[in-house]
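A single protein chain has been omitted from the complex, and every remaining protein chain is retained in its original position.
Each chain gets a letter, A, B and C, in the order it is written, and its residues are counted from 1.
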Amino acid sequence: MTVRVQSDHFDAGAELNCFAQGCGDIGAVVSFTGVVRDTQGNLREMLIEHYPGMTEKAIKTIVDEAKKRWDLADVLVIHRYGPLAVGAPIMMVATAAAHRAAAFAAADFLMDYLKSRAPFWKKEVTEQAETWVAAKDADEDALKRW
Amino acid sequence: MTVRVQSDHFDAGAELNCFAQGCGDIGAVVSFTGVVRDTQGNLREMLIEHYPGMTEKAIKTIVDEAKKRWDLADVLVIHRYGPLAVGAPIMMVATAAAHRAAAFAAADFLMDYLKSRAPFWKKEVTEQAETWVAAKDADEDALKRW
Amino acid sequence: MNVIYFAWVRERIGIPQETVETDAVTVKDLIAELRAREARYDAAFSDTTALRVALDQELSDFDAPLAGVREVAFFPPMTGG
Partner (left out) sequence: MNVIYFAWVRERIGIPQETVETDAVTVKDLIAELRAREARYDAAFSDTTALRVALDQELSDFDAPLAGVREVAFFPPMTGG
């Protein structure tokens, strides 16, 4: 398991290639990359705040739960904080498993839990205003799938 | 949409980074990479045969169906044929969308359909024998999910 | 009509493709004609539940008519991905 919480940019392709090199019986690798969207066409930047200490613990708890539920050869989680430009990668999850279904389900599960259970908060900064992104009921509801 | 059917090796990380560069409103990128597994510990190589002409058409039909079902900014499919070493990437699917759920579902859908509807056949070559991989009932059943 | 074989169907029949002159109306009729030819064809087509057919590069079924079809392909269920 690799968990990194960082303000630095990361290269999703390079991370995907590094991930799961020689780590056992892998037939399937699924990755998810979240990217800063400019939904209104006026975003100057996205600011991400987090809770140092709790963030790492919460992510490890979520990854451990995924490893209990599915037979995973490896898991990668990278999540950035600080100011992020439009189009920049926010975070990345990758899962490696012998079988495709486990890799897909675990990546989907990790995303649902990281969204609502890892202590990150997004703020959208435009020329006009700074607005905290509100959590959606749908995000909380998504956890009931698992 | 990018569809490539090739015998050459590909670099999944480089492909992921090239994919979906500046192609509209992207918040989520999901990738799947299939890797040659040595399940019995004696695999010399995996041989993949395909049906040139039909392969490209079948993949395009599957991608078009995915684009009808989900709002996708872009789709990438790479599938290799010929002899492949243990640990080599066999194929890759990537989907880019504004929203995570569409990117995940479309990638999962594409994999299910590529597995049973694109004309590829896998043969496992060991020191002892050459064996065509049998299709699983579960693969055909998986199509009923959609 | 161009008839193409893939995977173990190709191996059992021993050739990747051939030109077949036929008046077969459906895929089933064509299979019956081929099976009557030689033991290797008879063996390859003995269990059609283990076979798939494509007509002009589109998946089809064994009852489909062959009128106008230029390319028929026989192969086992696909194992891509």
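Here is the rule we go by: a residue touches a chain if its C-beta (ideal position, glycine included) is under 8 Å from a C-beta of that chain, and two chains touch if they have at least 3 such contacts.
Since the structure is predicted, the reported quantities are computational estimates derived from the model, not experimental observations.
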Self-check item: Interface partners of the hidden chain - shown chains only, full complex considered
Solution: A
Exercise. Extract the touching residues of subunit A with respect to the undisplayed chain.
Key: 34, 49-51, 53-54, 57-58, 79, 90-91, 111, 114-123, 132-135, 139-140
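The rule we apply is simple: only the chains that are shown with their structure count from here on.
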Quiz item: Using CA atom averages as chain centres, what separation in Å is found between subunit B and subunit C?
Solution: 26
Quiz item: Mind pulling the subunit B residues that touch 2 or more other chains?
Solution: 34, 111
Self-check item: Multi-chain contact residues (two or more partners), subunit C
Solution: 81
